[in-house]
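Note that this complex is displayed minus one protein chain, with the remaining chains in position.
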Amino acid sequence: MCRWLGYSGSPVLLSRALYTPAHSLIDQSLHSTLGAEPTNGDGFGIGWYDEQPEPGVFHSIEPAWNDQNLRELAGHITSGLFFAHIRAAIGSAVQQTNCHPFRHGRWLFMHNGYVAELATVKRDLILAVDESLYPEIKGQADTEILFYLALTFGLEDDPPDAVARTIGLVEEVGHRKGVQYPFQGTIAISDGGRIWAFRYSSEGKSRSLFLTKDVPTLRNLYPEREILHEVSADARLVVSEPMGDLPGAWNEVPESSYGVVGHGDDQLRPFEVKPPAAAIAV
Amino acid sequence: MCRWLGYSGSPVLLSRALYTPAHSLIDQSLHSTLGAEPTNGDGFGIGWYDEQPEPGVFHSIEPAWNDQNLRELAGHITSGLFFAHIRAAIGSAVQQTNCHPFRHGRWLFMHNGYVAELATVKRDLILAVDESLYPEIKGQADTEILFYLALTFGLEDDPPDAVARTIGLVEEVGHRKGVQYPFQGTIAISDGGRIWAFRYSSEGKSRSLFLTKDVPTLRNLYPEREILHEVSADARLVVSEPMGDLPGAWNEVPESSYGVVGHGDDQLRPFEVKPPAAAIAV
Amino acid sequence: MCRWLGYSGSPVLLSRALYTPAHSLIDQSLHSTLGAEPTNGDGFGIGWYDEQPEPGVFHSIEPAWNDQNLRELAGHITSGLFFAHIRAAIGSAVQQTNCHPFRHGRWLFMHNGYVAELATVKRDLILAVDESLYPEIKGQADTEILFYLALTFGLEDDPPDAVARTIGLVEEVGHRKGVQYPFQGTIAISDGGRIWAFRYSSEGKSRSLFLTKDVPTLRNLYPEREILHEVSADARLVVSEPMGDLPGAWNEVPESSYGVVGHGDDQLRPFEVKPPAAAIAV
Partner (left out) sequence: MCRWLGYSGSPVLLSRALYTPAHSLIDQSLHSTLGAEPTNGDGFGIGWYDEQPEPGVFHSIEPAWNDQNLRELAGHITSGLFFAHIRAAIGSAVQQTNCHPFRHGRWLFMHNGYVAELATVKRDLILAVDESLYPEIKGQADTEILFYLALTFGLEDDPPDAVARTIGLVEEVGHRKGVQYPFQGTIAISDGGRIWAFRYSSEGKSRSLFLTKDVPTLRNLYPEREILHEVSADARLVVSEPMGDLPGAWNEVPESSYGVVGHGDDQLRPFEVKPPAAAIAV
């Protein structure tokens, strides 16, 4: 129900990724073609890494397409790893504390999709969040709960394992409460060095997820494109919906898999959910 | 570029007109089918008459589809004559002072369309506003200027004449500055007793405008519809885009004409622009 | 940390209570003299009863002193029982879902004060909320938790008992977690018929709370004041800080007591907290 973008590579102005391309993310806020809804106007957020200890985040409840502050910031903030997210709310309020990306220390987390029948499963999920992390939850969005569950399950040590256990819990609780397909979506996570991007749904019909091909390949395909010579050879975009006007620039991430980009060490791997070993005691 | 609705009849909850119908105005804020854009998410406003000396207005910069306050107010405010407007901004900022309907004393004014090349003609138009009215202009929207021009030209005495002279001035200034089609749109005006609704464009291809047929006719067509028995026989909706699921309920207002509803004395008349008698001295 | 007002009596325009009096609630949003802070600029809310099944609520994150919509609504909404609240946030975000009054069915609830060290006790309090009510919690404010605890403890049957048990639980959990004075504040509750107003703090130094004297007494004191003849003989204001310029118009509600107004059956009673019979099993 949302659209998002992650960039890793040599530092660029955020506007180069957010506004410049054809069918850019900001354009998708009004006219998404692959999203569940064409309009993603229920707030947005950006998160970016720089030389500070923690990434910066900027959240707004305005539609991205007419937010003058976002335009200004994107034209002045340069980063080598950043996230951007435009929201189409389903149920939860349009307020900054529900805007992605969410942050904890060095970590950013964003999501396109949903926890099905959240009202039914929310209490059990919240109870599984580590007590020391619980007071940090500020909003009411399903994604924030997913983030704090993943942190509870060791996100900072092993992101794929923590996400697998998080979705495993969501499915276990959901199925116990009679929810047919408890999880849907794509998730992006970063620690400032790499981006992990997951594609999974309980139904096996997941929201879309795309990665740019490697820059040397793209330079061969489009030698006249300046942007491809400005960015480093290891630059990558991960997106919920392709943008730009370069056919052949994108690889779709397959169902039930995840990609890792950054540090020149890109990977694409199968993703398997890990159900809780034992029932969660409530 | 916007969508709007005006109601005149026996008092009803605003929500009956704004939320209840199929393809309601609030639904049109996300999914307009006849508008220039499907999305009208750049703020909204309502204006309603009650027993107070002046109508109330409520303006918001949130998209109407997720504004909780609008939902509350529409479920608690009852009125026998009200306006509602959802905005798709073109150029001017998303701020409450640019939201329709605009108010002056007993009068409300709203608009769907634009003054073409506003930056080119704005100064000349502003100069034509009566000096005593000038300080009341609070925003930067073309519609507010149209309203204060119409007040300058005698809106409170003869609305059709004042609108004809207003658009006449817009066309004269526009043509002088090289604008091919200076005015486009539909305008709704009320003094709390009647609604005047205008359809006109310099190009002769105006934004759409519709009036409900009279209630007795509709009751014959749809005898089982409760709402048609709740409202008075003289109730009318004027809209920029039909809503509801009653085929045959709407009459399109023809090009270059205006309708008047209220006081049981409905009219449909041709509309002719009145150019300024002499050039405006600047 | 906030200021609030409750009115019960013959229907009046909200502006008569919110804007007209000297040192009005809106004035207190900038210049409170008895509050913990002079400024209460972190959003506000109103709630009012009319002929609809549920009271209306309007929440805003703007400071009340410059909110044009509040001014409009207060000038057009008439009610015989309404609440208004201006917020000075401590810790939780300035967002509509944290604004008072909170609503559940026919019930409104607002508060001036705090649950001490909320982060420490929040999880245990949330766990005590009835599972069926839990999904309704939308914000992160301590007051909303108090409200849902009170609903869990039978607010709709016996408000003083439910509030006594709610604060009893807050104190029990707080003391168990090493919080010296777990609760502070005044609380106002209504079902549309009566207003219950509580004054209590664990420390025994509670936020202020005042009730107007009965109208016949005030008419004797100030026979020339029109407003006293406009409102009914049983009209009452309950406030966290006196307003107006009528010395002798207010009775302070004593420490550890509560008042009930409405239905011509006003009461002032001692308030005693009820600790949980047994420890809450977590």
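The first chain written gets the first letter, and so on, giving A, B and C; residue counts start at 1 in each chain.
Please note the rule applied: a residue touches a chain if its C-beta (ideal position, glycine included) is under 8 Å from a C-beta of that chain, and two chains touch if they have at least 3 such contacts.
Values in this document were obtained by computation on a predicted structure and should not be read as measured data.
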{"item": "Where the missing chain makes contact, among the chains that are shown", "value": "A, B, C"}
{"item": "Touching residue (missing chain; options A:I26, A:L73, A:V163 or A:L209)", "value": "A:L73"}
{"item": "Residue among B:R16, B:R71, B:R106 or B:K122 touching the omitted chain", "value": "B:K122"}
{"item": "Of B:T20, B:Q68 or B:Q140, the one touching the omitted chain in the full complex", "value": "B:Q140"}
{"item": "Absent-chain interface as seen on chain A, which is shown", "value": "48, 50, 52, 56-60, 68-69, 72-73, 75-77, 96"}
{"item": "For chain C, residues in touch with the removed chain", "value": "30, 37-39, 41-42, 61-63, 66, 68, 89, 93-94"}
{"item": "Chain not shown, touching residues in chain B", "value": "93, 95-97, 118-120, 122-123, 126-127, 131, 134-135, 137-140"}
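The working rule: only the chains that are shown with their structure count from here on.
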{"item": "Junction residues of chain B, two or more chains touched", "value": "68"}
